[in-house]
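The block that comes next holds subunit A.
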Amino acid sequence: MAGKFNPDLHLDITGFGGKDIDMCMNCGTCTTICPMSEDSGGGFPRRVIRLIQTGQQSKLEETLDPWLCYYCGDCTTNCPRQANPAETMMASRRYLTARYDFTGLAKLFYKSAVAEILAIILVGLFVTGLFVAFHGPMVLNKVELNTFAPVHAVELGDWIMAAVLSFFLLAGAARMTWWTLGRKKMFRISPLIFIQQIPVFFVHLFTQKRWKKCGSHHSGIRWMKHLLLVSGYLSMLTLVLILLRWFQTDKIYPFYYPQRLWGYYATIALLYPTVDFMISRWRRKEPIHLFSEASDWIFLVMLFLTALTGIMVNIFRVGGLPMATYLIYVIHLSIAVPMLVVEVPFSKWSHIMYRPLSIYLYGVKQAATRANRAADEPASEKVAA
Partner candidate 1 sequence: MIATADNERHKDAVIIGGGIAGLQSALDLADQGYKVAVVERQASIGGRMISLSKVYPTLDCASCITTPKMSAAAHHENIELLTYTEVDSITPGPNGHTVVVTRKATHVNADKCIGCRLCEYACDTEYPDDFEQGLGSVRAISVAFTNAIPQKAVLDADYCLACGLCLRACPTDAIEFDQQPRQETIHADVVIVASGFQLNALTIKPQYSAAQNQNVISPLTLERLLAPHGPYGRVLRPSDGKIPESIAFVQCAGSRDQSIGVPYCSRVCCMYAIKQAMLLSGSLPTADITIYYMDIRAFGKGYEQFYQNAKAMGINFVRGKVSKIDSVDKDDLLVHVEYTEEPQDCVRKQRHDMVVLAQGMIPQWNPTSFSPVQIGSDGFVATPDSVSPCTTNVPGIFVAGAAAGPKDIVDSIAEAGAAAMEAGRYLSKRAHLDHTARTVALELIA
Partner candidate 2 sequence: MLSENKFNPKILVLATEACAYPGADAVGKAHLEYGANVYVFRVPSPVVFPEDFYLRCYAKGIDGIMIAACGSDCPYRGAYDRLAARIDRLTTRMKTRGLEIQRIRLTAICTVCIKAYLKEIGQLDEQLRALGPVNKSVAAQLQQTARLEMREALQVHAT
């Protein structure tokens, strides 16, 4: 099998934030220092670096390796050539996200912060415009949010947005599946295996438990924070997508009522990690936060602002400030919506899908290999006999 050489690939990855890929001399330190690599079939992260160095684009697209890395940074710390393998893995994830996305928007947003900010502003203005044009009557003597923004209308918007975003995200997931399972070869895998492995996807979607294996002690803490964040936005997703009618009420329930408690929990679970991550990125405390691309900052800032404005809506509502509530509500949605529209399918947030999916696909591949081997064995025994 002869691989062809695409000499521009490493430049491409560098465009996605890859650092010092050329410095790697393929000594293998990163591969063996990595606590995940053995579980991932070895050769990781060097395999990714080498594929980039040798310009094997299609093989890079076929690999799941970048998604199996959780960036503990041990490889970068130990690298004798300061080739920064961890950041290369990060950049590969961005690159792959862009490749999975058929629209080309992901690539645009990753490569140009201006484009991403512009897109966010545009969508934000659009949302604001919607409110300006179609908002309900503003009751000013008390807070009546559901009059200003009728819950069924917002819910409808939520659903439309969810459908559109899911479409893009699933399209990316489909491309990822198609490439990583070897394109047409994937039809040779028994459908039973695909079904059997489904629990893996959900376990990893909700727990990210693979992360725990990654790196030294601070990875454990990072995983906890990340888990908190995941629970936060899954909570919020549930609250605004499924339970919005219950969540967005004008009646102020006592503090201990579940919709309020859950909402507060979700807010804290969103605010604490985002603030912590921003500080860490600012101070470059951990290996993972040594290098920050614009897309990283935009994501964190938007998430933070969404959570902040969300809780402010609640504060103003409970505080009985109608005008402030309506205003901050509009601002809240003008931030949350563009964030979701831009981040979920086309940028960093897409990893909420790709990470568990990669583990699922990895599981499928492993199971398929096992099945093949089991099928081959009797045959080889026959030959031997």
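In this text, a residue touches a chain if its C-beta (ideal position, glycine included) is under 8 Å from a C-beta of that chain, and two chains touch if they have at least 3 such contacts; residues count from 1.
The candidate set was assembled so that all candidates are chains of the complex that A comes from, given by their letters.
In this text, all values refer to a predicted model and were calculated from it rather than measured experimentally.
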item	value
Result, touching chain for subunit A in the complex among 1 or 2	1
Of all residues in subunit A, those that touch candidate 1 in their complex	25-33, 37-38, 42-43, 46, 77-82
